[in-house]
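Below is one structure, written out as structure tokens; the observations come after it.
Rather than the whole complex, this shows some of its chains in their spots.
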Amino acid sequence: MEKGLIMKQGLKKSKVINVAICGGSGYTGGELLRILHNHPYAKITAVTSERSAGKRVVDIFPHLHKYEDLVYEPLDKKRLLGKAEFFFLALPHGASQEAVNFFFGNKKRVIDLSADYRLVDPGTYKEWYGLPHKFVSTLKKAAYGLPEIYRKDIKKAWLIANPGCYPTGAILGLMPALKNKIIDISSIVIDSKSGTSGAGRKADSAYSYCEVNEGFKAYGIGTHRHTPEIEQELSALAGEKIIVDFTPHLLPVDRGILTTIYAKLSKAKDTAAVLSLYKNIYANEPFVRVLDAGIFPNIKNVRGTNFCEIGIKVNKRTNTLIVVSAIDNLVKGASGQAVHNMNIMMGFDETEGLKHLALFP
Amino acid sequence: MEKGLIMKQGLKKSKVINVAICGGSGYTGGELLRILHNHPYAKITAVTSERSAGKRVVDIFPHLHKYEDLVYEPLDKKRLLGKAEFFFLALPHGASQEAVNFFFGNKKRVIDLSADYRLVDPGTYKEWYGLPHKFVSTLKKAAYGLPEIYRKDIKKAWLIANPGCYPTGAILGLMPALKNKIIDISSIVIDSKSGTSGAGRKADSAYSYCEVNEGFKAYGIGTHRHTPEIEQELSALAGEKIIVDFTPHLLPVDRGILTTIYAKLSKAKDTAAVLSLYKNIYANEPFVRVLDAGIFPNIKNVRGTNFCEIGIKVNKRTNTLIVVSAIDNLVKGASGQAVHNMNIMMGFDETEGLKHLALFP
């Protein structure tokens, strides 16, 4: 029995909000639907998909059969305005720019799961995404939706740039070290391994079963678009410019990102001391678990949940801090974090819709 | 948003029951803990494990970290009597016989997930399990916990024999056909494929990753112990003795049983007509979904849920009815069905703790 459920006895129906999901036929859209099905205060009133318009959600995602009569509609922004007060946008980057601007401009609360409003510098956005940012004044109003760092901003914001999956695992793994200034910021190596759902739901033979299964490879070495996002947030935490080596790899699993981080210690510390810093900082976070010394995370233990698990090791032989973080890329790395942000924005219990334990095995 | 949650506003704290789980370090025990974490009226007050006594649940199952201070204890039956009013027993067959008898005899409600109280004929039990049944009078009081067939009995029972995983998929797949007497009962072939968690959590090189992964095989052909359980229930439905060919196979997945059933039609019917019989019988069942013509189940769509999905096809060329059913062997095939039974016994909403959609992908 989980305490929250009993405490919810006093909930008021007036709290229920109408929610639209723009881009609901991909994995992050499907995951929003799955998670919000468990949410007592969110009612899905519209879901869009260009390629699946007219089809029922259950035709595209048989596991979402509880949305009995929910049908995909095209992204007709004006029409949607009247249907919901809260908008999740799970559109491709680029396509999200204008939609965000429209809904936000029309006084709707918006959580954007694309990369379009994450980079505060439009020049950096253009450099890495190859597109100009057309709505810089809106961009300035976006809060970066990592609650463990920006909770206060999120509370007040009407536009959230929901973090990327790799940045979530990397930033949470480094935040306490940077805040406490215990590492040499020129030495950071971030070696990440992601499940295949991170590539999205699409017809691409590179992600076909027989290509991915029993395989493992690095990709986008030094060039992955999450690099500037990671660097932006690490730099903000450190108060100085940080450049990192970030290498993503493709894991033959459905879900999960394990990130192994290396940084030289600038001050000699042992594992216990660093662990103590981490445990203090995350002590009250509902979704971050710092594991005891000698225990390290496994993506399987966070599958389907919004938890981030972190393990710490100081290698005394090399004076290196090694941090390992694990998240579910579709939950804490995308849709779960988005719902967490919604809960904060709306004043709900932060864990609403996200109370379940991992599906293991 | 899921309706049940809002309706629960009126729940009474007095409804909460104290629950003990005997045998809580295996996969079905872990799954009971996972599911009951979502249950508003069940409070886990004790969990036992001989080999892990003294360890915390989280040491054995890191994903169950919300049970912060729950510690495994040995199966000291007398001591446990004072700790709970409802007992789930996830012990090995044979070991369960006496424990069930003890708790039931001491006026506790008991759900036995082992095979010990499933076979109504002690002779059949001895023949297939190689053990005598020592508590025949208790055996007679057990209800077979398949709600779709025995809901009325379950409501009144204090002892439930929770069905086996294979029998659950096979019986639900055949029940409407047998009740409507549309098949030749001498022609039934049941070809089942189960995920590896069905073998339990144990150190056995036959179930090690490298042996199972990328492999597939049949096992226990004609000799699997679920055979008499399937036959007992099919015979009861048909009103005459049924003997079946039942072949289990080992799938390289964590969870799920897909069962493909073949039987000659005794009356010519087309797919639509048979589908109609199935849809009628299961129309009000919260956990059975009969799929539309041309759609067949995939274990991935029921993963982590208590749903049983059923697809129907009549092969006119051979006059054969082909039924495909899919369940999660650990949920509808074990712990989820057990919680469903608890809900029925206690008068809770049948879906309490079991409201979530499948984790896909």
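First chain written, first letter: the chains are A and B, and each begins at residue 1.
As a working rule, contacts are C-beta pairs under 8 Å (C-beta built on N, C-alpha and C of every residue); 3 or more make two chains touch, one makes a residue touch a chain.
The structure presented is a predicted model; accordingly, all values stated were derived computationally and were not measured.
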Legend entry - Number of identical chains forming the whole complex, with 2 shown: 4
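The working rule: only the chains that are shown with their structure count from here on.
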Inset, instruction - Would you mind reporting the rotation angle for the C-alpha fit of chain A onto chain B, rounded to the nearest 5 degrees? - result: 180
Legend entry - CA centroid of chain A to CA centroid of chain B, Å: 35
Inset, instruction - Using the touch rule from the top, collect the residues of chain B that touch chain A in their complex. - result: 1-2, 5-6, 8-11, 13, 16, 27, 30, 34, 36-44, 61-66, 197, 214, 254-255, 289, 295, 298, 300-305, 355-361
